[in-house]
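Left out: one protein chain. Kept in place: all the others.
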Amino acid sequence: MRSLLTVHDLSRYDRESVVERAVFLRDRLDGGHAIDNALGEFTVGNVFFEPSTRTQLSFDLAAQHLGARVLNLNVSSSSTSKGESLRDTVETVSAIGVDMLVARHSDRGSMRSIHEWTARPVINGGEGSYAHPTQALLDAVTLVRHFGTLDGLSVGIIGDLAHSRVASSLYRLLPDLGAKVFQIGPPEFLSDEIDADQVADLASVLGDLDVVYLLRVQRERGAEISDSYVESYQLNGDRFRSLRDDAVVMHPGPVNRGVEVTSEVLDNARCLVLDQVANGVPTRMAVMEWALSG
Amino acid sequence: MRSLLTVHDLSRYDRESVVERAVFLRDRLDGGHAIDNALGEFTVGNVFFEPSTRTQLSFDLAAQHLGARVLNLNVSSSSTSKGESLRDTVETVSAIGVDMLVARHSDRGSMRSIHEWTARPVINGGEGSYAHPTQALLDAVTLVRHFGTLDGLSVGIIGDLAHSRVASSLYRLLPDLGAKVFQIGPPEFLSDEIDADQVADLASVLGDLDVVYLLRVQRERGAEISDSYVESYQLNGDRFRSLRDDAVVMHPGPVNRGVEVTSEVLDNARCLVLDQVANGVPTRMAVMEWALSG
Partner (left out) sequence: MRSLLTVHDLSRYDRESVVERAVFLRDRLDGGHAIDNALGEFTVGNVFFEPSTRTQLSFDLAAQHLGARVLNLNVSSSSTSKGESLRDTVETVSAIGVDMLVARHSDRGSMRSIHEWTARPVINGGEGSYAHPTQALLDAVTLVRHFGTLDGLSVGIIGDLAHSRVASSLYRLLPDLGAKVFQIGPPEFLSDEIDADQVADLASVLGDLDVVYLLRVQRERGAEISDSYVESYQLNGDRFRSLRDDAVVMHPGPVNRGVEVTSEVLDNARCLVLDQVANGVPTRMAVMEWALSG
């Protein structure tokens, strides 16, 4: 039994085998084939201290496909503003009898704390602006399914990198799998953790990218949507047509249509947003299997 | 695979066979008999953009009786005020991997849009003031179980017809199954869609009705409860005693006790309100089977 707090908890071998397993499971699900009940007689606790729609449903269905019972617990942050309360919630849910915790929380460091307070494996379902490892993994799965490999791909991540746990996890994961990652955005949206040689100018690199990975401007975390941002960075029809013919567009959702991307681009067949969603369930299944097999 | 957006999606043959199947399933459930897992290995997404208690639980249990997994998603209208957001939610839930969508939404036309945005069958769980086909079907099931047939029955629908999706679906369904439907209420509560020959005066028809179908005054949709409404239209003990001895009382719930009906009438054995609720699960099971078998 082992936990996934960041993508660094996966060895290079683990990363590749989890991605490969998820690709296999996606095919099984699409084909309507039976799945091994790897979590049969297990109970998964979905403990979300931040609201979520797609991620919580995705973990819920992943656990059910593996034969597990699921307990969903949504806790408002207000009721756990004190560290003691978070700890008490984690210890209580563990004592009730869950065999694995999936957790989401707004604070950096919360997953490390949760991991200390329970003997059960913990899967990070989103941690502040810091980490969202299963999102990065499902994105890798999406790219492997589309291009066959990540080796040699150029990926440009555009937008509000400073507030994005998705971006944090992506630029920890993708380079290790062989991709080159560029960080693109206005200065106030760039992260301190980014290497200078990863920062790129949109106009300079756009024609060379294999993947344009758009981020949502996160108004709920204090970011502002300015006209100049939309003008300078929105992936509109003109910018889309300047991409390579085989380049694809990705976005972790939910999308602000008309802000970071236009509907015209979203509805293009080279936009993989819904394929990313569809890879969420098999990727989380592969992660849960990995957590149990350690 | 086919969708139920309004009762018109059912052919005459379908209407009769769904009702007959629901009557059969109700007996099986009451007898504690096993039910075929028609939805075994399926996932039903219960996507409710309006709050609901009985309808959502009823679809949830219907799906579980058929062996399906259920994902419940409650989305506040505020977070999907833009059409794009509704579309994104529908596309996301579909991509996560549900095999059938049950949806409720406050806007007329929403079900047609949802149907366009997903390749999965869509079951209408309530659409604004426009349609609630499974409620009309379960009411038909209730009448068939009680009277043996709808052929020749006189049904008076009393109350706030203009705001009622239940009334809309009932007067589309019941006449086709052989019942005569009267619409009774003050002018401001009548619907433009009603044929003039269906409008009736309460005092004139009360003694001839087989079924008194009461509607809730929907304060949440802007209707007002006036003293004169209660005086003129409430089914109280006096009016109940002027009914035929074999007439029955129905109501789609939730009831405003003391407004459209008194507790004395509600608690009479000829009030079928709880039988209507009990027919909800087998009716929704029959609808789900129909949707899959097309």
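Chains: A and B, in written order; residue numbering restarts at 1 for each.
Quick note on the criterion: contacts are C-beta pairs under 8 Å (C-beta built on N, C-alpha and C of every residue); 3 or more make two chains touch, one makes a residue touch a chain.
As the structure is a prediction and not an experimental result, all values here were calculated from the model.
Among A:Glu41, A:Asp246 or A:Asp267, only A:Glu41 touches the chain that is left out of the view.
Within the complete assembly, B:Val255 is the residue of B:Leu202, B:Ile225 or B:Val255 that touches the hidden chain. Residues of subunit B that touch the chain left out of view are 29, 32, 34, 53-54, 57-58, 60-61, 64, 253-255, 257-258, 263, 274-275, 277-278, 280-281. Although one chain is hidden here, its contacts on subunit A can still be listed: residues 41, 43, 69, 71, 73, 75, 84-85, 88-89, 91-97.
Operating definition for what follows: only the chains that are shown with their structure count from here on.
Each chain gets one centre point, the mean of its Cα atoms, and the points for subunit A and subunit B are 40 Å apart.
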